[in-house]
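Complex shown without one protein chain; remaining protein chains in place.
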Amino acid sequence: MILRRPATIVATLALCLTAAAPVAAQSPAASASDAVVSADWLEQHLDDPSVRVLEVSVVPGVYDRGHIPGAVNVAWHTDLVDPVRRDIASGESIQSLLRAAGVNDDSTIVLYGDNNNWFAAWGAWVLDVYGADDVRLLDGGRVKWEADGRPLEVAPPTPAEGSFTAAEADGDLRAFLPEVLAVVEGSDQAQLVDIRGPAEFSGEIFAPEGVQELSIRAGHIPGAINVPWGQNVTEDGTFKSPDDLRALYAAVGIDGSQPIITYCRIGERASLTWFVLHRILGYDAQVYDGSWTEYGNSVGLPVENPAGTVWGGQ
Amino acid sequence: MILRRPATIVATLALCLTAAAPVAAQSPAASASDAVVSADWLEQHLDDPSVRVLEVSVVPGVYDRGHIPGAVNVAWHTDLVDPVRRDIASGESIQSLLRAAGVNDDSTIVLYGDNNNWFAAWGAWVLDVYGADDVRLLDGGRVKWEADGRPLEVAPPTPAEGSFTAAEADGDLRAFLPEVLAVVEGSDQAQLVDIRGPAEFSGEIFAPEGVQELSIRAGHIPGAINVPWGQNVTEDGTFKSPDDLRALYAAVGIDGSQPIITYCRIGERASLTWFVLHRILGYDAQVYDGSWTEYGNSVGLPVENPAGTVWGGQ
Amino acid sequence: MTVAVPPSDDPAQGGVVGISGPSTRVVAQRLAAGGLVAVVLVVVAGLLVGTPGQGVPAATSLAIGAALGVVFARGRFCFFCILRDLIEHRDSAPTYAILAALAVGGVGYAVVFGMFLPDPSTGRLPAQAFIGPVSWVLVAGGLCFGVGMALSGGCISALLYRMGEGYGRAPIGLLGALVGFGLGFLSWQPLYLATIVRAPEMWLPAELGYVGALVVHLGALGVLALLLMRWLPPTRPTETARPTLGAVYRRVFVWRWPALVTGALVGLIGAVAYLRVAPLGVTQQLGTLSRSVMTDAGLIGDRLNGLDAFSGCVAVVGELLVDNGWLVGAMVLGSFGVSIAGGRFRITGVTLRNGTTALLGGVLMGWGAMVALGCTVGTLLSGISAFAIAGWVFGAAVVAGVWLGIRLRLHTI
Partner (left out) sequence: MTVAVPPSDDPAQGGVVGISGPSTRVVAQRLAAGGLVAVVLVVVAGLLVGTPGQGVPAATSLAIGAALGVVFARGRFCFFCILRDLIEHRDSAPTYAILAALAVGGVGYAVVFGMFLPDPSTGRLPAQAFIGPVSWVLVAGGLCFGVGMALSGGCISALLYRMGEGYGRAPIGLLGALVGFGLGFLSWQPLYLATIVRAPEMWLPAELGYVGALVVHLGALGVLALLLMRWLPPTRPTETARPTLGAVYRRVFVWRWPALVTGALVGLIGAVAYLRVAPLGVTQQLGTLSRSVMTDAGLIGDRLNGLDAFSGCVAVVGELLVDNGWLVGAMVLGSFGVSIAGGRFRITGVTLRNGTTALLGGVLMGWGAMVALGCTVGTLLSGISAFAIAGWVFGAAVVAGVWLGIRLRLHTI
């Protein structure tokens, strides 16, 4: 086994640093090695029955034409969410989904997907909400795996039914609109992190080109700090080192001393930043999955719109 | 100028029909003649200083190239709404707007616009919310006026400053999300009227083609009754007779015996149906201006989606 | 520029190949003086915009009047002179200015009408356009106006622009017109009841639509243009020369502008005036003044039955100065400024004889313009441009009146 990346050293270091940091993390601290697996590690554990791999890709069909051997396909828009009301899937559904994927309570779940793990991160968050113990992301996701020329397979696996039991949803990981409003109005203390691009944040555009989901108001939630999600990763799509990540957020005043709420447009990329802040850095963080499509469409809520763009139907 | 059209006869007839109608209106009763003016009536009152005409069109620029003589232009996306937060304009803004348009407290305000008076009806609702006494719609709007070959003028008028004073917003005319939710959950009694097309109502589509505003969930508010807005008007865009309107809504169980809440996608066409129910038929009705873009984007709310269409990013 | 140099019609100014002319210094002085007039006009316009009760319409009227004064003066757009050239000298070239003005004006009005009244077949008339009643009173007014033109040496608009060039008879003729208006008001009531009340306001687009009316309008003008070609003088050869600033100066300020250019500009100004303020006319202010004096003197009542219901270049009740006053005043000033700039301003004296004819002619014109609801500018130009049959009828009567006047040698008295 050759580890090209000194993951364990980094992880150990990170752990030390975290322990040495003056902040007291409020939720259970997690080391990077707990949260992220390298492609090497995964390739070596493909046959490990305690490791279950799930693919959550945005683009339909990529799984079918080739996936990491043994990975089970998860459709984000039906399996992870309630398709009728806007909500994450129920605990019951998640339990059936994971059991069908052969997940037991003590399984290590490794998620990956296309597009920099956007929806894989969303999946990790949903699974965390329902109490899955050991949920990790494949560093670099599908893109890195393919770039490395690692093997794929086409036939879907047929895992034996698992025994996973979903817990009650953990409210500490999820923020709803009233909680966000309490922060905006100052009755609660938290830092809002907007992970959308600067043009959306400033209100210059309503949504990027080609994107359908939008609000009829431009701008961002008052007080939010803009850290586009892409800053979490390096050029090849793998996460930056915990040190770099810590420095990145410290530079904008986010050091884990206050609770954090991340949001984006519909909640998925916010999960990626949540993953970094909560799972890698061990900060107290929640995903506001209503995000801008809920907030910006809600009647009467305060908005910051520096660009002043006005909705005119286009 | 010779008017060949027997305007007074039509008006008298309309008045008689309304008076003879057998329903007892619960809110201050309004006859059609109070709420709607015919093109003939307006043409005869163009020089009447107590009548102020406002154009609220969706398409920018149509006013500039020709409008009803003396009409003042109102831009729906800046003058009637708060351009930053999603809300109707403040009472202060409406007061300045109307004063600049030469409106006094005792003025008769006639609104008209393109597209079947969609945004003119929205304007009528906003003005009613802020206590304007005598707000009417031009029957058939701009389209009918043009089809009749009636005169237009190009230069905008320069009315003397009016003395209109806006009242506090009238909550009886406007429904917010919590009130709608109370109805859905059965703690309040009201009839919800969804005025969108049947395909949107059933969840077959998220929004019509070419429309940018949408929710990431399809369907409608549980318990809502679908009466597309177009059923309120005849082929030439004028309102159906009060009797026909009363029969139309009675057929789906809406007879004014319960409060009514109307909604659409962003609130403007719902105002047209509100105008019919409240101003023409005299029923107790509110506009839920958050409408589907708020409701369908809100996290965790119950939705009815008969078609079962699932949001997949498109 | 490929625009060829038009020959001067005025040999005194250098004639066909006149390159020599006033010195550069003199020209600079003239231009400075003309520029001063322009500055005065701009300042007055600026003041008007901020004056309560005047505002943008008054300032726009001022600008339109000044433009009209310049074009009338530089193109010698004098209906009497043009008709005299045609009738007496058999030279139809200047007449093309009128035809061009009507053609361009018609196109302009069609463009504006289509905005104001999309469907002309509804029985409505477009707001304010000079579409007057057609009756024998209109014919009488036109004949009288034509004879008056011959007597006083120019129609009312010509007297206005020539006043700016120093023409001494002009103010006397205009004074006569004021008296004539008064007579018109006195005779209005019986004429109205006898005829005008039943006279139709005939408007081509009501029958033919805008496209049809425009086709008939341009067709009629085209036929006239063809008929008049036989009296066109030969074109004169032009100089071969490098274009210089001096040549530009002469073309703009000294030589008479080509008929087609003058006419097109008049038509355009008319369309813009209708679009922005009101149809072009020059008698409204005169009539208002006259009416006010008559009313104050108790000679006529507050209400002139029917008159206030017609659209036309008619007097306004209860005001002394109307937008039209700014237009008329600016016309005189515009003509004055451009005459000075071209070194053409020259005060001419008045004799008892030609002063008397000017006065009498003015009276005739005043009466005619009053009962016809406008003069050669209002009823003829603005009326025909608006596709009003009344405009053509009045125009024919005016031509007949001038022809009669010239045959009777009234213009040589």
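The first chain written gets the first letter, and so on, giving A, B and C; residue counts start at 1 in each chain.
One rule holds in what follows: contacts are C-beta pairs under 8 Å (C-beta built on N, C-alpha and C of every residue); 3 or more make two chains touch, one makes a residue touch a chain.
Bear in mind that the values here come from a model prediction, so they are computed numbers and not experimental data.
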Query raised in the report: Which is it among B:154, B:169, B:199 or B:310 that touches the chain not included here?
Result: B:154
Query raised in the report: With respect to the chain omitted from the figure, which of B:47, B:168, B:209 or B:235 is a touching residue?
Result: B:209
Report summary line: Given C:96, C:249 or C:367, the residue that touches the chain left out of view is C:96
Query raised in the report: Of the residues listed, C:44, C:87 or C:115, which one is in contact with the missing chain?
Result: C:115
Report task. Specify the residue from the set C:47, C:194, C:211 or C:299 that touches the hidden chain. Result -> C:211
Query - Residue ranges of chain B at the interface with the undisplayed chain - result: 60-61, 63-65, 154-156, 158, 209-210, 212
**Report entry** Chain not shown, touching residues in chain C
**Finding:** 1-7, 9, 42, 45-46, 56, 60, 93-94, 96, 111, 114-115, 118, 211, 229, 232, 234-245, 256, 258-261, 268, 272, 275-276
Report summary line: Even though one chain is not shown, chain A touches it at residues 199, 204-212, 307, 309, 312, 314
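By our rule, only the chains that are shown with their structure count from here on.
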Query - Omitting chain A while every other chain stays put - resulting connected groups - result: one piece
Query raised in the report: Across all chain pairs, which one has the most C-beta contacts?
Result: A-B
Query raised in the report: Looking at mean CA positions, which chain is nearest the middle of everything shown?
Result: B
Query raised in the report: With chain centres defined as C-alpha means, what is the inter-centre distance between chain A and chain C in Å?
Result: 80
Query - Shared interface positions of chain C, touching two or more other chains - result: none
Query raised in the report: At which residue positions does chain A touch at least two other chains?
Result: none
